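The complex appears here minus one protein chain, its other protein chains still in place.
In order of appearance the chains are A, B and C, and numbering begins at 1 in each one.
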Amino acid sequence: MSRLRSLLAGHWVALLCVVLVAVLGPVVPGFSSSANLRNVFSSLLPLLAVAVGQTLVLITGGIDLSVTAVVALASVLGARVMTADGGLLAGSPLAVPAAVALMLVIGLLVGTANGLSVSRLRMPPFLATLAVMTFVSGFAIWLTRSANIAGLPEGFRLLGAGSLGPAPAALLVVGPLALGVHLLLTRTVLGRWLFAVGGNARTARVSGVPVERVVLFAYVACAVCAAVASILYTARLETGSPVLGQRILLDVIGAVVIGGTSLFGGRGSVLGTVYGALFITLLDNGLNLMGLSSFAVLMVKGAVILAAALVDATRERLERGR
Amino acid sequence: MTRLVTRWPALGLLVLVMAGFSLGSPRFLEVPNLVNIAVQSASLGILATGMTFVLLTAGIDLSVGSLMFVSAALAGKLVVGGGSLPAAFAVVVVAGLIGGALNGIAVTRLGIKPFVVTLSTLYIGRGFALWLTETRALNLPDSLLTVGSARLAGIPVPVVAVALVLVGAHLTLERTAFGRHLYAVGADPEAARRAGLPVRRLILSAYALCGLLAALGGAVAVAQLGAVSPTFGRDREFAAISAAVLGGVSLFGGRGSVLPGVLLGALLMQTVENGLVIVNADPYLYPMVLAAVIFVAVLLDSHVRGTHP
Amino acid sequence: MRKHAARGILAATAFAVVSCSAPAPEDPGAGTIGVAFETLQTEFWVAAIDAIRSELDARGMTMLEAIADGDANKQLEQVRGFIARGVDGIILVPRDGKSVIPMVRAANDAGVPIVLFNRPPDPSSARSVAVVADNLAIARATGEFLCEQARASGERKKAAILVGDLGDQNAIHRRDGFGEAMAGCEDAVEVVSRIPTEWNQEKALAGVTNALQAHPDLGLIFTSSDFMLPSIVSALRTAGKYHEAGEEGHVILGGFDGDVTAWRMLADGYLDATGVQDVFFESEASVQALEDLRRGAEVPPVILDEGFVIHSGNMEEVQGRMWGARVAQRATRGGRGGA
Partner (left out) sequence: MIPSDRPRGAPLLEARGIGKSFGGAPVLEGVSFSLEAGRVLGLVGENGAGKSTLMNVLGGVVAPDAGRMTLGREDYRPRTPAEASSRGIAFIHQELNLHSNLSIAENLFLARLPRRRFTPFLDRGWLASRTGEILAAVGLEVSPWTPVSELAAGERQLVEIARALAADARVVILDEPTTSLGSAEIARLFALLARLKGEGRGLIYISHSLGDVLSQADDVLVLRDGAVVASGLAESFDEPSLIRHMVGRTLATVFPPRSRRRPGDPVLEVRALTRPGAFRDVSFTVRRGEVLGLSGLMGAGRTEVVRAIFGLDRIESGEVRVRGEPLTPPSPREAVARGLALVTEDRRDDGLLLEASVADNLALAALGAHARRGLIDGPGLARALAAQAGQVRLETAGGFARAAATLSGGNQQKVVLGKWLLTRPSVVLLDEPTRGIDVGAKQQVYQLVSDLADAGTAVLLVCSEIEELLGLADRILVMRQGAVVAELPPEDFDQERILAAALGGVARPEEERE
């Protein structure tokens, strides 16, 4: 039942996306052009990577505010390794693989810190990850003394800009990632455990679910997803930046929640998150193309998220009433 | 003392932090600096008090910083246009109440989760205020600064304001039916409903109060600044939530206190920022030090009070 | 760092001479211009976008605006959006010189002329015109002027600097420029306090108050942006140290931007100097450069806004180029609030 409901929620948002396209298409010049749809797609992918990770954490009933800091720290450290401007491995053929590996390891480490704080030290996720976010992003800025790092190797930049046939290279990263998490949630023991922990951690524990490890996994996976997004963002900008992703948190959580994942845990799906991220990206893109002033963009975005949540709440209430 | 510290980990940390800074600079423990800390904590203390009302109902208000900005912008426009300070103050109060009440209505009547509601109003409010101010800074007349830096019986006005708010909120929460009902609603809304409490109205009032205090906290800040810039209030919600939680307020509702809880939380955060300037720390260290203090405080708190659900 | 910038300008010049004539000529009159700003959080940027808007209006062009709110990725998306929308030109305030390169390249690929406003790109093969003020140099000049004031006072001053958001390149350049000036001024000034503000007035106020507590004899304050001047004034007033230049106990004040508050404080004698970027020149030059590019004319890759330091000594002659002064006078004439 619960899964059916979240599935409905996901499809409902897909419908919303279609409506958005139908409304904006004729009004906004260039909106339905293939170039623009490619833009939407390439903006969607890194956001989706972060959002998919966040979905895992929200399903366990937690929240991870530190994803933005992971994006930033991974970006500068990865760039440090491979930049032609005095990077550790500048010019080496190993530079790109080593940098990518390091970026993923950053995700692993920060995720472990989050996960242990929540599972082992029993800190409330909101504050634990808020503190980690503040620390890690401060650390990233301190490391670079505010400077951005350019001179990234061509091979790395291709991850952001390259394409294979019609598909952007990033799709080859995010597609399998999303599919993997989807299969994880729907087909594996670990997936069921994630839902169980979010549904009722006490019951899960009594039932032999290794609750602490499951929670730890969710935070680690979430941070690694953020690191993947960091790779894409960094490649796309051809720059390692200590403030990369500083402002994406609200988009990420907005996307996941619009996609029908519960903030209280136990409910959510990757498909829903895909739709949610698509919706946010389309909205952003459409508002951008309209060239509205920045305050109008803020207001419209806020109002649309609220309206989406309202429709979702109403729909759910109707379903419950039945 | 030991008992006090185990009961209020923020107090122990505050003592530690103060001891550390006083070693770093002899000026830190001088009375004028302690007064500075009190003045600088005023706005945050008021915001965190408002946040406490909402957190007690197991809600959250992410729009606090945005509401600060909206009410300050409205009142600022009025003053710049020649309105009087009392009129501007009335605007602040009304704008805060209305903004908070709108959050409350969305939460209680529309059935949307507080996180999503206030996330949306965060965007909407900021957009609205930027539109109002044409994204320019509003420079307010000196008369406002005079109020902000005045002293009543030797006590700076912002400190008087925060003291009134803290004591008022404390009495409201501990000694009135409304306050006790908020605790009941936060811990178990279903049982509170069965007991005949007007649950929706209580939650709505909590958000309205939070909005009011956000606006007041903004006013206290503006009275000290003399200006409202487009970044006014940005990210203050996180500071307010942190201060409240450092003071022992639970994010899961029904637990926490304004005195000494929120007071300690706000003082701790502001003391760290103050001390770092006094000892002339590397600017890059600020966020890391503050994050570490918050982390330790929350860690201690969750161990003293048992685990979160 | 600065060497890089210089090299970049050279390289870009070379490229530009070869390539800036590429776009196909068309009717340069009407058209749609995408204007993407990294932020609007200080008044300087608002003044700039307003100036660009009126400049475009005057030429009958339509303006689309986009604010990235400090997020370079969002800005990349916005630029791509403009291109998809089919704009005739882009004016861009990049977050920094490095992350802007893919944006410029995207515009190049689409044949859309692009002008970088206020911040130069790092060296690359991407082609753009940059209308820039050298934040570092102007801040250094301001710092040097403040240094002279301190020397003239005859005592060694303790100084504080309000640093902007550490993630913002302008903030860093201004900090570094001031730092360079102070490095050559150790006889007269000792920097005792560096206050991070995250471009937040409240933090600035608390920071200055605290610095005054730590160093009651603070004699010089430099802010990385004029919009934080009210915070300094408030802190000084509360401490009883807000005095006009020449009065006993005057704290030497310097700023950057040249906004309305700075102009008033200069006029009243409280502010010693502020570094000014010529917003009107930059706006006009940017729009003109776009038109030239569209027409196929040659445009140098870097158009420099020299900027200047305004102080009581030169106020009469240069205030006409100080945007804060113009905004303030217009506001007074039009009777409009907001200043």
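Just so we're on the same page, a contact is a pair of C-beta atoms (placed from the backbone, for glycine too) under 8 Å apart; a residue touches a chain by one contact, two chains touch by 3 or more.
Model, not experiment: these values are computed from the prediction.
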For the chain not depicted, the shown chains it touches: A, B
Contact with the hidden chain (one of B:97, B:150 or B:187): B:187
Sole residue of A:145, A:187 or A:317 that reaches the chain not shown, by the stated touch rule: A:187
Among A:24, A:72 or A:204, the residue in touch with the chain that has been omitted: A:204
Those residues of chain B which, in the complete complex, touch the missing chain: 171-172, 175-178, 180-181, 183-184, 186-188, 191-197, 254-255
Where the missing chain touches chain A, by residue: 1-4, 187-190, 192-193, 195-196, 199-200, 202-210, 266-267
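In this section, only the chains that are shown with their structure count from here on.
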Touch-based graph of the chains, sorted into line, ring, star, complete or other: complete
Chain whose mean Cα position lies farthest from chain A: C
Chain A-chain C separation of Cα centroids, rounded to whole Å: 34
Mean-CA-position distance for chain B and chain A (Å): 30
Touching two or more other chains - residue numbers and ranges from chain B: 130, 135, 282, 284, 286
Where chain C touches two or more other chains, by residue: 40, 166
Touching residues (chain side chain B, partner chain C) in the complex: 25, 27-28, 30, 32-33, 36, 39-40, 43, 77, 80-81, 130, 133-139, 145, 148-149, 221, 224-227, 229-232, 234, 270, 273-274, 277-280, 282-284, 286
Of all residues in chain B, those that touch chain A in their complex: 106, 110-113, 115-117, 119-131, 135, 238, 241-242, 245, 251-252, 282, 284-288, 290-292, 294-295, 298-299, 302-303, 307-308
Chain B contact footprint on chain C (complex, rising order): 40-43, 46, 163, 166, 192-196, 199-203, 205-207, 209-211, 213-214, 227, 230-231, 233-234, 237-238, 259-261, 337-339
